[in-house]
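Only one protein chain is missing from this complex, and each of the others stays in its spot.
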Amino acid sequence: MAERAHGAVETGIVTVTVRVSRFHPETDRSSGQQDYLVPAGPGMTVLDALVYIKEHLDGSLAYRSSCRMGICGSCGMFISGLPRLACQTQIRALGPVVTVEPLPNYPVVRDVVPDLEPMVTHHTAVRPFIVRGGEEQEYPTAEYLQTPVELDAYLQFAYCIKCGICLSACPTLATDPAFAGPQALAQVYRYSADSRDDGRRARLGAVDIAHGIWRCHLAGACTEACPKGVDPALAIQLLKRLIVADVLGIGRRRGPAPVAPPDMQAQRRPDIPAAPPATVPGGSGAQKNQP
Amino acid sequence: MAEAARRVQSGPPKRIGVRGWVYAGRYGLDRYLYILQRASGLGLILYLFLHIYETGIRLRGEAAWSATMALFRTPVFVVFEFILFAGFVFHALNGLRLIFAELGWLLGPPTRPVYPYRTSIRRHRPWVYALMVLTGLFVALAAWDIFVLLD
Partner (left out) sequence: MRESRWWILSLSAAALMVVLLTLHMGLMHLSGLMKVLGVDPGDVRSFAAVMERGRSLAQMVFYLLFLGAALYHGLYGLRSVLLEVTPPRGQGVLSGLVLAAGLLAFAYGAYVTVRTFTG
(Lines give C-alpha, C1' and ligand atoms only; values in the text may rest on other atoms or scores of the structure.)
Protein backbone atom coordinates (compact mmCIF):
# COMPACT_ATOMS: atom_id res chain seq x y z
CA MET A 1 0.00 0.00 0.00
CA ALA A 2 3.03 2.24 -0.43
CA GLU A 3 1.47 3.62 -3.62
CA ARG A 4 -1.11 5.42 -1.48
CA ALA A 5 1.52 8.03 -0.72
CA HIS A 6 1.27 9.34 -4.24
CA GLY A 7 -1.76 11.61 -4.17
CA ALA A 8 -2.62 11.36 -7.86
CA VAL A 9 -2.71 7.59 -7.82
CA GLU A 10 -4.76 7.46 -4.62
CA THR A 11 -7.55 9.66 -5.96
CA GLY A 12 -7.51 7.49 -9.08
CA ILE A 13 -8.42 4.31 -7.22
CA VAL A 14 -12.03 3.15 -6.86
CA THR A 15 -13.31 -0.10 -5.46
CA VAL A 16 -15.02 -2.34 -7.99
CA THR A 17 -17.08 -5.40 -7.11
CA VAL A 18 -16.03 -8.22 -9.41
CA ARG A 19 -18.73 -10.91 -9.47
CA VAL A 20 -17.01 -14.02 -10.74
CA SER A 21 -18.74 -17.22 -11.79
CA ARG A 22 -17.29 -20.18 -9.86
CA PHE A 23 -17.47 -23.81 -10.88
CA HIS A 24 -15.33 -26.74 -9.77
CA PRO A 25 -15.96 -29.89 -11.85
CA GLU A 26 -15.22 -32.30 -9.01
CA THR A 27 -17.36 -30.72 -6.31
CA ASP A 28 -19.99 -28.55 -8.04
CA ARG A 29 -22.99 -29.53 -10.13
CA SER A 30 -23.70 -26.01 -11.37
CA SER A 31 -22.00 -22.61 -11.39
CA GLY A 32 -22.17 -20.28 -8.41
CA GLN A 33 -21.03 -16.71 -7.94
CA GLN A 34 -18.51 -15.04 -5.72
CA ASP A 35 -17.93 -11.34 -5.15
CA TYR A 36 -14.48 -9.81 -4.76
CA LEU A 37 -13.67 -6.20 -3.95
CA VAL A 38 -10.87 -5.02 -6.17
CA PRO A 39 -9.13 -1.61 -6.01
CA ALA A 40 -9.13 -0.40 -9.58
CA GLY A 41 -6.75 2.27 -10.79
CA PRO A 42 -6.85 3.99 -14.16
CA GLY A 43 -6.02 1.65 -17.04
CA MET A 44 -6.80 -1.49 -15.09
CA THR A 45 -8.26 -4.25 -17.21
CA VAL A 46 -10.60 -7.06 -16.15
CA LEU A 47 -7.68 -9.45 -16.55
CA ASP A 48 -5.61 -7.31 -14.17
CA ALA A 49 -8.47 -7.60 -11.69
CA LEU A 50 -8.50 -11.40 -11.99
CA VAL A 51 -4.74 -11.45 -11.47
CA TYR A 52 -5.23 -9.28 -8.38
CA ILE A 53 -7.91 -11.61 -7.03
CA LYS A 54 -5.74 -14.68 -7.57
CA GLU A 55 -2.68 -13.06 -5.97
CA HIS A 56 -4.28 -11.28 -3.01
CA LEU A 57 -7.79 -12.59 -2.36
CA ASP A 58 -8.41 -16.13 -3.56
CA GLY A 59 -5.75 -18.41 -5.01
CA SER A 60 -8.31 -21.01 -6.00
CA LEU A 61 -9.73 -18.87 -8.83
CA ALA A 62 -9.08 -20.35 -12.28
CA TYR A 63 -8.92 -18.31 -15.48
CA ARG A 64 -6.98 -18.62 -18.69
CA SER A 65 -4.73 -15.90 -20.07
CA SER A 66 -1.38 -15.54 -21.66
CA CYS A 67 -0.20 -12.51 -23.61
CA ARG A 68 -2.19 -9.74 -21.86
CA MET A 69 -2.34 -7.74 -25.12
CA GLY A 70 -5.09 -9.16 -27.32
CA ILE A 71 -2.93 -11.38 -29.48
CA CYS A 72 -3.26 -14.90 -28.07
CA GLY A 73 -7.04 -15.06 -27.64
CA SER A 74 -6.89 -16.99 -24.35
CA CYS A 75 -8.89 -14.72 -22.07
CA GLY A 76 -12.26 -14.60 -23.82
CA MET A 77 -14.93 -14.25 -21.12
CA PHE A 78 -18.53 -13.11 -20.79
CA ILE A 79 -17.97 -9.76 -19.08
CA SER A 80 -20.93 -7.62 -17.98
CA GLY A 81 -23.26 -8.98 -20.64
CA LEU A 82 -20.95 -9.21 -23.64
CA PRO A 83 -18.29 -11.72 -24.65
CA ARG A 84 -14.91 -9.96 -24.75
CA LEU A 85 -11.21 -10.33 -24.11
CA ALA A 86 -10.54 -9.68 -20.42
CA CYS A 87 -7.14 -8.16 -21.26
CA GLN A 88 -8.67 -5.54 -23.55
CA THR A 89 -11.60 -4.54 -21.36
CA GLN A 90 -11.13 -1.53 -19.11
CA ILE A 91 -12.70 -2.42 -15.80
CA ARG A 92 -13.61 1.15 -14.85
CA ALA A 93 -15.71 1.58 -17.98
CA LEU A 94 -18.11 -1.11 -16.71
CA GLY A 95 -19.51 0.53 -13.57
CA PRO A 96 -19.23 -0.43 -9.89
CA VAL A 97 -20.24 -4.09 -10.39
CA VAL A 98 -18.55 -6.18 -13.04
CA THR A 99 -19.76 -9.70 -13.78
CA VAL A 100 -17.32 -12.23 -15.17
CA GLU A 101 -18.68 -15.51 -16.51
CA PRO A 102 -17.26 -18.20 -18.81
CA LEU A 103 -18.03 -17.84 -22.53
CA PRO A 104 -21.54 -19.15 -23.27
CA ASN A 105 -22.10 -22.01 -25.75
CA TYR A 106 -19.03 -23.88 -24.50
CA PRO A 107 -18.60 -26.50 -21.80
CA VAL A 108 -16.96 -25.10 -18.67
CA VAL A 109 -13.64 -26.58 -17.55
CA ARG A 110 -13.52 -24.67 -14.31
CA ASP A 111 -14.62 -21.23 -13.03
CA VAL A 112 -14.34 -18.93 -16.08
CA VAL A 113 -12.29 -21.30 -18.24
CA PRO A 114 -14.31 -22.55 -21.25
CA ASP A 115 -13.51 -25.68 -23.21
CA LEU A 116 -12.97 -24.29 -26.73
CA GLU A 117 -13.06 -27.72 -28.28
CA PRO A 118 -16.34 -27.12 -30.26
CA MET A 119 -14.69 -24.20 -32.07
CA VAL A 120 -11.49 -26.11 -32.78
CA THR A 121 -13.47 -29.08 -34.12
CA HIS A 122 -15.40 -26.90 -36.58
CA HIS A 123 -12.28 -24.94 -37.50
CA THR A 124 -10.22 -27.99 -38.40
CA ALA A 125 -13.15 -29.53 -40.30
CA VAL A 126 -13.19 -26.75 -42.93
CA ARG A 127 -9.64 -27.35 -44.23
CA PRO A 128 -8.23 -24.01 -43.03
CA PHE A 129 -5.12 -24.04 -45.21
CA ILE A 130 -4.23 -23.40 -48.83
CA VAL A 131 -4.99 -26.44 -50.95
CA ARG A 132 -3.13 -26.99 -54.22
CA GLY A 133 -3.41 -29.96 -56.49
CA GLY A 134 -0.43 -31.98 -57.70
CA GLU A 135 3.17 -31.87 -56.57
CA GLU A 136 3.18 -28.21 -55.54
CA GLN A 137 1.29 -28.96 -52.30
CA GLU A 138 3.84 -31.41 -50.87
CA TYR A 139 7.00 -30.27 -52.67
CA PRO A 140 6.67 -26.51 -53.25
CA THR A 141 9.14 -25.02 -55.72
CA ALA A 142 8.53 -21.28 -55.31
CA GLU A 143 6.08 -18.77 -53.89
CA TYR A 144 2.69 -18.03 -55.48
CA LEU A 145 2.12 -14.69 -57.16
CA GLN A 146 -0.57 -12.52 -55.58
CA THR A 147 -1.46 -8.87 -56.20
CA PRO A 148 -2.20 -6.46 -53.34
CA VAL A 149 -5.85 -6.33 -54.46
CA GLU A 150 -6.08 -10.11 -54.22
CA LEU A 151 -4.49 -9.91 -50.78
CA ASP A 152 -7.08 -7.41 -49.54
CA ALA A 153 -9.89 -9.77 -50.55
CA TYR A 154 -9.14 -12.03 -47.57
CA LEU A 155 -6.54 -10.33 -45.36
CA GLN A 156 -9.06 -8.97 -42.85
CA PHE A 157 -10.32 -12.48 -42.08
CA ALA A 158 -6.78 -13.80 -41.64
CA TYR A 159 -6.46 -11.71 -38.47
CA CYS A 160 -8.64 -14.19 -36.54
CA ILE A 161 -7.00 -15.18 -33.23
CA LYS A 162 -9.40 -18.07 -32.49
CA CYS A 163 -10.53 -16.66 -29.15
CA GLY A 164 -13.99 -18.18 -29.71
CA ILE A 165 -15.86 -15.01 -28.74
CA CYS A 166 -17.96 -14.92 -31.93
CA LEU A 167 -19.36 -18.39 -31.19
CA SER A 168 -20.61 -17.09 -27.85
CA ALA A 169 -22.33 -14.14 -29.52
CA CYS A 170 -24.04 -16.17 -32.28
CA PRO A 171 -27.80 -16.71 -31.69
CA THR A 172 -27.87 -19.79 -33.93
CA LEU A 173 -25.19 -21.47 -31.83
CA ALA A 174 -27.32 -20.79 -28.76
CA THR A 175 -29.32 -23.87 -29.76
CA ASP A 176 -27.57 -25.62 -32.66
CA PRO A 177 -24.22 -27.29 -31.88
CA ALA A 178 -24.04 -28.67 -35.44
CA PHE A 179 -23.82 -25.14 -36.90
CA ALA A 180 -20.21 -24.43 -37.91
CA GLY A 181 -20.28 -20.97 -36.34
CA PRO A 182 -18.86 -17.60 -37.39
CA GLN A 183 -15.20 -18.49 -36.82
CA ALA A 184 -15.11 -21.57 -39.04
CA LEU A 185 -17.33 -20.03 -41.73
CA ALA A 186 -15.19 -16.89 -41.87
CA GLN A 187 -12.14 -19.11 -42.33
CA VAL A 188 -13.92 -20.96 -45.14
CA TYR A 189 -14.22 -17.61 -46.90
CA ARG A 190 -10.70 -16.55 -45.97
CA TYR A 191 -9.18 -19.58 -47.73
CA SER A 192 -11.71 -19.80 -50.55
CA ALA A 193 -11.22 -16.15 -51.46
CA ASP A 194 -7.44 -16.55 -51.42
CA SER A 195 -6.22 -16.46 -55.03
CA ARG A 196 -3.54 -19.06 -54.24
CA ASP A 197 -6.09 -21.66 -53.17
CA ASP A 198 -7.50 -24.46 -55.31
CA GLY A 199 -9.55 -26.34 -52.71
CA ARG A 200 -12.69 -24.25 -52.74
CA ARG A 201 -15.05 -26.90 -54.08
CA ALA A 202 -14.53 -29.34 -51.19
CA ARG A 203 -14.57 -26.53 -48.62
CA LEU A 204 -17.82 -24.98 -49.89
CA GLY A 205 -19.47 -28.38 -50.22
CA ALA A 206 -18.80 -29.04 -46.54
CA VAL A 207 -20.73 -25.95 -45.39
CA ASP A 208 -23.51 -26.11 -48.01
CA ILE A 209 -25.61 -28.44 -45.83
CA ALA A 210 -28.77 -28.12 -43.76
CA HIS A 211 -26.90 -27.17 -40.55
CA GLY A 212 -24.32 -25.22 -42.54
CA ILE A 213 -23.92 -21.62 -43.65
CA TRP A 214 -27.62 -21.01 -44.40
CA ARG A 215 -28.44 -21.05 -40.69
CA CYS A 216 -26.72 -17.65 -40.44
CA HIS A 217 -29.40 -14.94 -40.42
CA LEU A 218 -27.12 -11.93 -40.18
CA ALA A 219 -27.80 -10.93 -36.59
CA GLY A 220 -24.40 -9.20 -36.68
CA ALA A 221 -23.52 -10.15 -33.11
CA CYS A 222 -20.31 -11.98 -34.08
CA THR A 223 -18.92 -8.92 -35.83
CA GLU A 224 -19.85 -6.63 -32.97
CA ALA A 225 -18.22 -8.92 -30.44
CA CYS A 226 -15.02 -9.63 -32.40
CA PRO A 227 -12.09 -8.04 -30.55
CA LYS A 228 -9.84 -8.01 -33.63
CA GLY A 229 -12.09 -6.34 -36.22
CA VAL A 230 -12.17 -9.53 -38.27
CA ASP A 231 -15.84 -9.05 -39.20
CA PRO A 232 -17.00 -12.68 -39.48
CA ALA A 233 -20.51 -11.57 -40.50
CA LEU A 234 -19.09 -9.90 -43.62
CA ALA A 235 -17.07 -13.01 -44.47
CA ILE A 236 -20.15 -15.21 -44.13
CA GLN A 237 -22.29 -12.99 -46.37
CA LEU A 238 -19.52 -12.87 -48.98
CA LEU A 239 -19.30 -16.65 -48.72
CA LYS A 240 -23.05 -16.91 -49.36
CA ARG A 241 -22.56 -14.79 -52.46
CA LEU A 242 -19.71 -17.04 -53.59
CA ILE A 243 -21.82 -20.19 -53.20
CA VAL A 244 -24.88 -18.63 -54.86
CA ALA A 245 -22.73 -17.47 -57.80
CA ASP A 246 -21.25 -20.97 -58.07
CA VAL A 247 -24.67 -22.64 -58.00
CA LEU A 248 -26.12 -20.26 -60.60
CA GLY A 249 -22.96 -20.49 -62.68
CA ILE A 250 -22.47 -16.73 -62.79
CA GLY A 251 -19.27 -16.49 -60.77
CA ARG A 252 -16.03 -15.32 -62.33
CA ARG A 253 -13.88 -18.42 -62.25
CA ARG A 254 -10.16 -17.96 -62.29
CA GLY A 255 -7.53 -20.62 -61.85
CA PRO A 256 -5.35 -20.51 -58.76
CA ALA A 257 -2.45 -18.04 -58.70
CA PRO A 258 0.61 -19.13 -60.68
CA VAL A 259 3.88 -20.12 -59.07
CA ALA A 260 6.54 -17.41 -59.33
CA PRO A 261 8.60 -17.72 -62.53
CA PRO A 262 12.12 -19.14 -62.19
CA ASP A 263 15.14 -17.03 -61.28
CA MET A 264 16.09 -14.56 -64.03
CA GLN A 265 19.81 -15.27 -63.57
CA ALA A 266 20.30 -11.73 -62.30
CA GLN A 267 23.82 -10.69 -61.35
CA ARG A 268 24.64 -9.61 -57.83
CA ARG A 269 25.68 -5.98 -57.57
CA PRO A 270 29.27 -5.69 -56.34
CA ASP A 271 28.27 -3.45 -53.37
CA ILE A 272 25.95 -6.12 -51.93
CA PRO A 273 27.77 -8.77 -49.89
CA ALA A 274 27.43 -12.39 -50.94
CA ALA A 275 25.05 -14.65 -49.04
CA PRO A 276 26.64 -17.02 -46.53
CA PRO A 277 27.27 -20.55 -47.76
CA ALA A 278 24.31 -22.86 -47.72
CA THR A 279 23.83 -24.89 -44.53
CA VAL A 280 22.35 -27.73 -46.58
CA PRO A 281 24.68 -28.66 -49.45
CA GLY A 282 22.95 -28.43 -52.80
CA GLY A 283 20.12 -26.20 -51.53
CA SER A 284 18.11 -24.68 -54.35
CA GLY A 285 18.81 -20.95 -54.12
CA ALA A 286 22.08 -20.86 -52.25
CA GLN A 287 24.46 -22.04 -54.96
CA LYS A 288 23.38 -19.43 -57.48
CA ASN A 289 24.31 -16.74 -54.96
CA GLN A 290 27.86 -17.98 -54.63
CA PRO A 291 30.22 -15.50 -56.29
CA MET B 1 0.76 -40.30 -13.16
CA ALA B 2 -2.47 -41.87 -14.32
CA GLU B 3 -4.31 -39.29 -12.24
CA ALA B 4 -2.54 -36.44 -14.03
CA ALA B 5 -3.08 -37.93 -17.49
CA ARG B 6 -6.83 -38.21 -16.94
CA ARG B 7 -8.62 -35.62 -19.02
CA VAL B 8 -10.30 -32.99 -16.88
CA GLN B 9 -14.03 -33.53 -17.07
CA SER B 10 -15.66 -30.42 -18.52
CA GLY B 11 -18.73 -29.13 -16.77
CA PRO B 12 -22.20 -28.83 -18.25
CA PRO B 13 -22.26 -27.19 -21.71
CA LYS B 14 -23.52 -23.69 -21.05
CA ARG B 15 -25.48 -23.42 -24.28
CA ILE B 16 -27.79 -20.40 -24.01
CA GLY B 17 -30.73 -22.20 -25.65
CA VAL B 18 -33.82 -20.60 -27.18
CA ARG B 19 -33.28 -17.70 -24.78
CA GLY B 20 -30.38 -16.79 -27.07
CA TRP B 21 -32.87 -16.18 -29.89
CA VAL B 22 -35.21 -13.92 -28.00
CA TYR B 23 -32.77 -12.06 -25.78
CA ALA B 24 -30.41 -9.58 -27.44
CA GLY B 25 -29.23 -7.84 -24.27
CA ARG B 26 -26.40 -5.46 -24.94
CA TYR B 27 -25.84 -6.53 -28.54
CA GLY B 28 -26.53 -4.14 -31.38
CA LEU B 29 -29.60 -3.23 -33.42
CA ASP B 30 -29.17 -6.04 -35.95
CA ARG B 31 -29.63 -8.64 -33.24
CA TYR B 32 -32.99 -7.07 -32.31
CA LEU B 33 -34.04 -6.98 -35.97
CA TYR B 34 -33.14 -10.68 -36.16
CA ILE B 35 -35.56 -11.38 -33.31
CA LEU B 36 -38.33 -9.30 -34.89
CA GLN B 37 -37.77 -10.92 -38.29
CA ARG B 38 -38.04 -14.37 -36.73
CA ALA B 39 -41.12 -13.49 -34.63
CA SER B 40 -42.95 -11.77 -37.50
CA GLY B 41 -42.08 -14.63 -39.86
CA LEU B 42 -43.47 -17.24 -37.49
CA GLY B 43 -46.58 -15.11 -37.01
CA LEU B 44 -47.08 -14.74 -40.75
CA ILE B 45 -46.72 -18.46 -41.53
CA LEU B 46 -49.22 -19.24 -38.78
CA TYR B 47 -51.58 -16.68 -40.27
CA LEU B 48 -51.09 -18.10 -43.78
CA PHE B 49 -52.54 -21.43 -42.68
CA LEU B 50 -55.53 -19.68 -41.08
CA HIS B 51 -55.89 -17.60 -44.23
CA ILE B 52 -55.94 -20.65 -46.51
CA TYR B 53 -58.64 -22.19 -44.32
CA GLU B 54 -60.60 -18.95 -44.15
CA THR B 55 -60.62 -18.32 -47.92
CA GLY B 56 -61.99 -21.85 -48.39
CA ILE B 57 -65.17 -20.83 -46.58
CA ARG B 58 -66.44 -19.30 -49.84
CA LEU B 59 -67.12 -22.79 -51.17
CA ARG B 60 -69.80 -23.14 -48.46
CA GLY B 61 -71.86 -20.36 -50.00
CA GLU B 62 -72.56 -16.68 -49.55
CA ALA B 63 -74.10 -16.87 -46.08
CA ALA B 64 -71.09 -18.58 -44.51
CA TRP B 65 -68.71 -16.19 -46.25
CA SER B 66 -70.55 -13.06 -45.17
CA ALA B 67 -70.76 -14.29 -41.59
CA THR B 68 -66.97 -14.78 -41.55
CA MET B 69 -66.37 -11.33 -43.04
CA ALA B 70 -68.68 -9.80 -40.43
CA LEU B 71 -66.62 -11.51 -37.73
CA PHE B 72 -63.47 -9.93 -39.20
CA ARG B 73 -64.98 -6.46 -38.81
CA THR B 74 -65.28 -6.84 -35.02
CA PRO B 75 -62.77 -4.72 -33.05
CA VAL B 76 -60.66 -7.69 -31.91
CA PHE B 77 -60.07 -8.81 -35.47
CA VAL B 78 -59.43 -5.26 -36.68
CA VAL B 79 -56.62 -4.94 -34.12
CA PHE B 80 -55.42 -8.37 -35.18
CA GLU B 81 -55.44 -7.21 -38.83
CA PHE B 82 -53.34 -4.18 -37.90
CA ILE B 83 -50.76 -6.30 -36.04
CA LEU B 84 -50.64 -8.63 -39.01
CA PHE B 85 -50.12 -5.72 -41.37
CA ALA B 86 -47.36 -4.24 -39.22
CA GLY B 87 -45.68 -7.65 -39.09
CA PHE B 88 -45.90 -7.98 -42.85
CA VAL B 89 -44.51 -4.48 -43.51
CA PHE B 90 -41.55 -5.08 -41.22
CA HIS B 91 -40.86 -8.59 -42.47
CA ALA B 92 -41.03 -7.48 -46.12
CA LEU B 93 -38.82 -4.39 -45.78
CA ASN B 94 -36.31 -6.02 -43.45
CA GLY B 95 -36.36 -9.08 -45.68
CA LEU B 96 -35.59 -6.94 -48.72
CA ARG B 97 -32.63 -5.48 -46.87
CA LEU B 98 -31.50 -8.97 -45.86
CA ILE B 99 -31.71 -10.27 -49.45
CA PHE B 100 -29.19 -7.63 -50.48
CA ALA B 101 -27.00 -7.92 -47.40
CA GLU B 102 -26.87 -11.72 -47.40
CA LEU B 103 -25.71 -11.65 -51.00
CA GLY B 104 -22.85 -9.40 -49.96
CA TRP B 105 -24.20 -6.02 -51.03
CA LEU B 106 -24.66 -2.93 -48.81
CA LEU B 107 -21.91 -4.15 -46.47
CA GLY B 108 -18.83 -2.68 -48.11
CA PRO B 109 -15.62 -4.51 -49.03
CA PRO B 110 -13.26 -6.19 -46.56
CA THR B 111 -10.89 -3.63 -45.06
CA ARG B 112 -7.68 -3.98 -43.12
CA PRO B 113 -8.51 -4.14 -39.41
CA VAL B 114 -6.89 -0.94 -38.21
CA TYR B 115 -8.07 0.30 -34.82
CA PRO B 116 -10.69 1.76 -34.32
CA TYR B 117 -12.33 -0.97 -36.37
CA ARG B 118 -14.99 -0.05 -38.91
CA THR B 119 -17.17 -3.10 -39.34
CA SER B 120 -19.57 -4.03 -42.12
CA ILE B 121 -22.41 -3.91 -39.59
CA ARG B 122 -21.65 -0.22 -38.91
CA ARG B 123 -21.26 0.60 -42.61
CA HIS B 124 -24.62 -1.04 -43.15
CA ARG B 125 -26.39 0.93 -40.39
CA PRO B 126 -27.83 3.70 -42.63
CA TRP B 127 -29.83 1.05 -44.48
CA VAL B 128 -31.15 -0.21 -41.15
CA TYR B 129 -32.29 3.28 -40.24
CA ALA B 130 -33.89 3.70 -43.67
CA LEU B 131 -35.72 0.42 -43.17
CA MET B 132 -36.99 1.51 -39.76
CA VAL B 133 -38.21 4.88 -41.05
CA LEU B 134 -40.01 3.22 -43.97
CA THR B 135 -41.55 0.61 -41.70
CA GLY B 136 -42.76 3.33 -39.34
CA LEU B 137 -44.25 5.27 -42.25
CA PHE B 138 -46.13 2.30 -43.72
CA VAL B 139 -47.37 1.15 -40.33
CA ALA B 140 -48.66 4.66 -39.61
CA LEU B 141 -50.47 4.69 -42.97
CA ALA B 142 -51.96 1.29 -42.15
CA ALA B 143 -53.10 2.53 -38.75
CA TRP B 144 -54.73 5.51 -40.43
CA ASP B 145 -56.55 3.26 -42.89
CA ILE B 146 -57.59 0.56 -40.46
CA PHE B 147 -58.53 2.68 -37.43
CA VAL B 148 -59.48 6.08 -38.93
CA LEU B 149 -60.82 5.53 -42.43
CA LEU B 150 -62.57 2.39 -41.08
CA ASP B 151 -63.21 0.82 -44.41
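A and B are the chain letters, set down in written order, and residue numbers restart from 1 in every chain.
In this section, contacts are C-beta pairs under 8 Å (C-beta built on N, C-alpha and C of every residue); 3 or more make two chains touch, one makes a residue touch a chain.
Computed from a predicted model, the values in this text were never measured in an experiment.
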**Request:** Give me the visible chains that the unshown chain touches, in label order.
**Result:** A, B
**Message:** For a quick check of understanding: of A:209, A:260 or A:275, which residue touches the chain that isn't displayed?
**Reply:** A:209
**Request:** Identify the residues of chain B touching the omitted chain, counting contacts across the whole complex.
**Result:** 18, 38, 41-42, 44-45, 48-49, 52-53, 55-56, 58-59, 62, 65-66, 69, 72, 81, 85, 88, 92, 95-96, 99, 102, 141-142, 144-146, 149-151
**Item:** Positions on chain A contacted by the hidden chain, ascending
**Value:** 172, 175-176, 178-179, 205, 208-212, 214-215, 217, 243-244, 247-248
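FYI, only the chains that are shown with their structure count from here on.
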**Prompt:** If you average the CA atoms of chain A and of chain B, how far apart do the two points sit, in angstrom?
**Reply:** 31
**Asked** So in the complex, which bits of chain A are touching chain B?
**Response** 23, 25-26, 28, 30-31, 80-82, 102, 104-110, 114-115, 117, 152-157, 159, 169, 171, 173-175, 177, 217-221, 223-226, 228-231, 233-235, 237-238, 240-241, 244
**Request:** Flag every residue of chain B that touches chain A in the complex, lowest number first.
**Result:** 8-21, 24-28, 30-31, 33-34, 37-38, 98, 101-104, 107-115, 117-121
